[in-house]
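In this view, the complex is presented without one of its protein chains, the others remaining in place.
Chain nomenclature is as follows: A, B, C and D, assigned in order of appearance, with residue numbering initiated at 1 for each chain independently.
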Amino acid sequence: MRASTIKLKKIIYILFWIILWQIIAVGLNREVYLPTPINTIKALFNIVQTKGFFMSIFYTLLRVFTGFLISFILGIIIGLFSSFNRHIYDLLNPLVISIKSTPVISIIIIFLSWFKSGIVPIIITFLMCFPIIWTNVVEGVKSTDKSLVDMAKVYKVSKYNILKHIYLPSILPYIVSGSLTTLGLGWKVAVAAEVLSQPNYSIGAHLYDSKIYLETESLFAWTLVVIILSFIFEYFFKYIIKLKMKGRI
Amino acid sequence: MRASTIKLKKIIYILFWIILWQIIAVGLNREVYLPTPINTIKALFNIVQTKGFFMSIFYTLLRVFTGFLISFILGIIIGLFSSFNRHIYDLLNPLVISIKSTPVISIIIIFLSWFKSGIVPIIITFLMCFPIIWTNVVEGVKSTDKSLVDMAKVYKVSKYNILKHIYLPSILPYIVSGSLTTLGLGWKVAVAAEVLSQPNYSIGAHLYDSKIYLETESLFAWTLVVIILSFIFEYFFKYIIKLKMKGRI
Amino acid sequence: GCTKEVEPKVETEKINVNVASLKGPTGMGMVRLLEDKPNFGENIEVNYSIESAPDLLKSKLLNKEIDIAALPTNLASIMYNKTEGSYQLGAVNTLGVLYVVTSRDDIKSINDLNDKEIGVSSKGSVPDFIFNYILNKNNIENININYIVEHGNLAKQLISGDRDLALLPQPFVTMVTMKNKNLKIAMDIQEEFRNIEGQDRHIPMGCIVIRKEFAQNHPQVVEQFLKEYENSIKWTSENVVEASKLIEKFEILPSAKMAELAIPKSNLVYIDSKDSKDMLDKFYELLMNFNPKSIGGKIPDESFYY
Amino acid sequence: MSISIKNLNKSYDDLKVYKDFNIKFEKNKINTLLGPSGCGKTTLINIIAGLSKYDSGHIEGLDFRNISYIFQEPRLIPWLSVYDNIDFVLKGQFEQKKRDQIIRSHLELVNLHEFKDYYPENLSGGMKQRVSIARAFSYPSNILLMDEPFKGLDMSLKQDIINSFIKLYEKQPKTIIYVTHHIDESLLLSDYIYILNNSPVEIIEKISIFEEKRERDLSKEYFLDLKEYISSKL
Partner (left out) sequence: MSISIKNLNKSYDDLKVYKDFNIKFEKNKINTLLGPSGCGKTTLINIIAGLSKYDSGHIEGLDFRNISYIFQEPRLIPWLSVYDNIDFVLKGQFEQKKRDQIIRSHLELVNLHEFKDYYPENLSGGMKQRVSIARAFSYPSNILLMDEPFKGLDMSLKQDIINSFIKLYEKQPKTIIYVTHHIDESLLLSDYIYILNNSPVEIIEKISIFEEKRERDLSKEYFLDLKEYISSKL
């Protein structure tokens, strides 16, 4: 099958879902409940033209990336330390599990009374993403082929080179899958935190407005904005990874 | 190291965090922002004695498990079909990705106007968990050692046996890790959905009440309830898995 | 043919009426109904519920879980405009509940707000609009408004002493004054409003919304409900102590003591929908000037009023 | 029917392994492939097993055949015991009781009956290889592919297994394609020896040995000469 045929097929499948949506929406005939895709697109165009649009997206992205980046870097570094030192692991593990099992909504409620509303989404993103990256790094180290590490030890390869050439490539897929999960999740949680904290420029505040003003089309349109941005990220991230992974598998 | 020493060490590490919390809370001296662990425990005892306590937990659990179970079963079955049939995969993939990247908060808002409030947390849990299990099953199938499948094909082993003895054991770790993620996540999202939909008996409604009545201690106490239940689940689930996995690795 | 006899609609079919109100002032007037559960006739069962969030009530009206609900008036207008008139206003039940709360001694009149920093919850909400309207009319320009998300967070800052001046609605006003003895009410926004607009003008904040489809099918139920509701409100206003006990019982406010303090300051009323049109039109216009979205784009027409 | 490969073409990226390659493996004979490491032997039997795609060509004689394959690596399922690893391929073939008997006798054959409940990770290298042999031998096939089957086995065990193998083969002949680097072993077992070399692969020499397998004595002049000759060709 040629690449173009594959693309075409993908588009057809996506169209299938959109048409299904259109049929249901028309059948239901209640815009407050379910706007048609066409009206959603219209609302999207209206939104794009409002003056705060790009600012809102920019600031939301900034928050998500800040939270993500901090989690990413700390997650990998602390994850590696925890993997190779039992004490650090035992100390951090209960904290990470607790963070993981605390409902985001509680955290948002608590943090909203502690911090400025613009910062809360960043902290929430961090608290969502860090445990996942940390866990994945630890898992990755665990799943590294011990026989290769043994080989390197016999040949007295330095710790640095074992880390760089055996552990890091082994945990790379774990980091990638962790980051993908995390990007998607962090992004969504950040928006949720924004809905509840409503900082000045933010996608969340717009979602909140659409909700309280019962503007279902613009609720759908803003949601679509989030989804589209998600897709762009994921694509972008996978692209970078592919570049970096050239040669590795 | 003996098992008892390990347990002791774990308890010491957990105590470390609790003491840290106590110190910060006392230093801050602002119960509305951050109650001390002691006051939180007190609030917890008060909560446990209220008459709706066990009912709330029971119904919340019921919702989470219903959502989880449906995702678990459908995720595995549909995941397997998608793995072995390109068309099903291509059809479902955009849907799954979209669900994954739609902010939960949007979904909750939309669904609240469609469905009864008691059902919304179940649906939300399903929408959170299903894509994760589905993705993990697909990943698991992908990562199955092709050379073993080749071997089985040469020996004309039936599809059923290949599925049962090669694919299922290979994807088991993926399903387990997916289910663990999912249990934690679904649980948290269900509570979030409850906070926003407030069905009659629910932990979420109590969290919301604590919030609007500014009862920070009971907010912390209910959060603690969620965390403790999370721990119990995870422990329970891992225990079952261990029983089932005996013999496999 | 496969025609099948359709059973004639049996007279005795049960009618379920679902009534909901909010925690806080809009719900307080309903306690007598909650307690007595007056009989609406054979085969008619009325279920009452108390919800915490206006948004949720909105959703439940939309998904038809609820037929009659007490809601903020601007939300009623939004619902009407956004659903081609599927919801109607039954009556106005609460007038303004906004107060300026402070721990300072130097705030006596509206003019004292000049050069001060004040906390206001939720930018772009109805209280925000009303407050700004009053500030404008009084030419107060040098005021630093600090927006805080949610009444609760603002209340926390007051209680902990991190903030000394804020605009809050009931029952948060009562709640903070109870939890921190330094706090007191410095200003009644309703009064300031009347000072500008005339003594017969009010801020209609809460109302009863009825699902139109339900109202058409069961007009007599709606009639009777409104009558019972009016009685309940009257009783609540007149029997503060007893009503407060019920308010605690039905968890509309956390304590009877708080309710006792809050009832007199919550301006519970019953104004017939027809009688409220004039008041609401002016109110909606005020909101419309700030943000048309806050009433769903336009001022609702005649048929909005039941 | 014999297995005929006609005009086979196969490349990996730029590496042309087979170009218009023809070979015929005789029915119910032991056909041996001798050739340098990396020349393409595994590739060829993977193609016959249906596991590798090829660019063009024809393969005849594979319809309705059951194939056993001793892979170059043991390919055991890590979460099944030695016993279950063999049982796994027999499931569709015999009923439980028959399977049990077959598995036990073949584990005996490779001297692993005491280890039937071990998992692969607890076996030594040679033991894994023997499980792979037992699996292939116990499967009711009419074609047997063996890629260096006897590597990693000690001499005496190898001798035993080869003898049993000859007995099994004589009782129930099948078409066997046998890849090895051992000239001695190839002389012991083969009906035909194909010596491969070059890139793309060519058949340098086809040698037929007609002597009864169980009567071959490698210290005889004939075999010593043959060994010399083959060595010179490799």
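Everything below uses one rule, namely that a contact is a pair of C-beta atoms (placed from the backbone, for glycine too) under 8 Å apart; a residue touches a chain by one contact, two chains touch by 3 or more.
This one's a predicted model, so the numbers in the text were calculated from it and none came from an experiment.
Judged over the whole assembly, touch between the missing chain and the shown ones holds for A, D. If you put the hidden chain back, the residue from D:Asn7, D:Gln96 or D:Ser124 that touches it is D:Ser124. If you put the hidden chain back, the residue from D:Ile30, D:Ile183 or D:Ile207 that touches it is D:Ile183.
The chain not shown here touches chain A at positions 147-148, 150-158, 161, 165-166, 169, 247-249.
For chain D, the residues touching the absent chain in the complete assembly are 12, 34-38, 41-42, 72-73, 115, 122-127, 129-130, 147-148, 151-158, 181-183, 231, 234.
The rule we apply is simple: only the chains that are shown with their structure count from here on.
Look at the CA centroids: the one farthest from the centroid of chain D belongs to C. Spacing of chain C relative to chain D, judged by their CA centroids, is 86 angstrom.
One simple way to say how far apart two chains are is to compare their mean CA positions; for chain A and chain B this gives 18 Å.
Looking at chain D, one finds that none of its residues touch two or more other chains. Chain contacts: chain C has residues 55, 58, 62, 152, 156 touching two or more partner chains. An unclassified topology is adopted by the chain contact network, corresponding to no line, ring, star or complete arrangement.
This structure has the following touching chain pairs: A-B, A-C, B-C, B-D.
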